[in-house]
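Only one protein chain is missing from this complex, and each of the others stays in its spot.
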Amino acid sequence: MDGLSLIKAASAIGAGLAMIAGIGAGIGQGYAAGKGAEAVGKQPEAQGDIVRTMLLGAAVAETTGIYGLVIALILLFANPLFG
Amino acid sequence: MDGLSLIKAASAIGAGLAMIAGIGAGIGQGYAAGKGAEAVGKQPEAQGDIVRTMLLGAAVAETTGIYGLVIALILLFANPLFG
Amino acid sequence: MDGLSLIKAASAIGAGLAMIAGIGAGIGQGYAAGKGAEAVGKQPEAQGDIVRTMLLGAAVAETTGIYGLVIALILLFANPLFG
Amino acid sequence: MDGLSLIKAASAIGAGLAMIAGIGAGIGQGYAAGKGAEAVGKQPEAQGDIVRTMLLGAAVAETTGIYGLVIALILLFANPLFG
Partner (left out) sequence: MDGLSLIKAASAIGAGLAMIAGIGAGIGQGYAAGKGAEAVGKQPEAQGDIVRTMLLGAAVAETTGIYGLVIALILLFANPLFG
């Protein structure tokens, strides 16, 4: 077994592991969506403010999922370990 | 199999593992987004204070996700183990 | 395969594992952010006390994430196992 | 591959695993911070008692995170398995 093949194999596993971070954004943003829907149901006249706050917070929650995606893409397409 | 290849392979897996930390920020910040949307629905006149508190707390929650990203980037681009 | 390479490879994986501790701080601090935003919406006049309590508690919750970061940095930059 | 290198490699992984204990303290202390902020918003005159109770409970929650840190430090710096 040559070394480069081992690094490529491990990079495939690492890319997969990095995506597990997405669990958090999925749960958190779903909670935000639920609370947002609940709040719009109670105060329909405040729908604009509610949705804006929900989306602002959800955008922040997305960041760590994007970090995981970036690391996975680096491992696949711009892997510095293949030196 | 040479030693450097093994270290590089393990670094790819380690970088992926480090990103799993992002689960926490995703869940926590999503919770904050939901509570923020709910609070804005109830007290739209306090929207500025609510959103500022939400974002301040979310920024603190982001830190450990960034720690994970930093360790992953060190493992990929500035790995001290390749000595 | 030499022994030092194996230790270095395991250290890369260990550093990644240590960062997983950050999940806790992310969830907890996000919860604090949500409760803080909710409380500010209800009692805007107490915003200073609410935010101070939120940040004090969040700082305590950060500690175990920092412990993980310290162990990861020791494994990478000051590894006593390379003796 | 010599035996001592294998033990050292496993100790690096074990140290990383031990830090995962910190997830608990992070979640728990963040919950305490959120409830503390909420309580201070409702009864600002009881802020001292609330914060003291919050920090006392958070200190207890910190213990298992510190146990993990101690085991990780033993594995790295005072490892009895290297006999």
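Order of writing sets the chain letters: A, B, C and D. Residues in each chain are counted from 1.
The working rule: a residue touches a chain if its C-beta (ideal position, glycine included) is under 8 Å from a C-beta of that chain, and two chains touch if they have at least 3 such contacts.
The shown structure was predicted, so the numbers you read here are calculated from the model rather than taken from an experiment.
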Pick out the residues on subunit D that sit against the missing chain. 1-4, 6-7, 9-11, 13-18, 20-36, 38-40, 42-43, 46, 49-51, 53-54, 56-58, 60-65, 67-68, 71-72, 74-75, 79-81
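Basically, only the chains that are shown with their structure count from here on.
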With chain centres defined as C-alpha means, what is the inter-centre distance between subunit B and subunit D in Å? 18
Between subunit A and subunit D, what is the separation of their C-alpha centroids in Å? 26
Centroid from C-alpha atoms only, then distance subunit C to subunit D, rounded to Å. What do you get? 10
Residues of subunit A that touch two or more other chains sit at 24, 28, 64
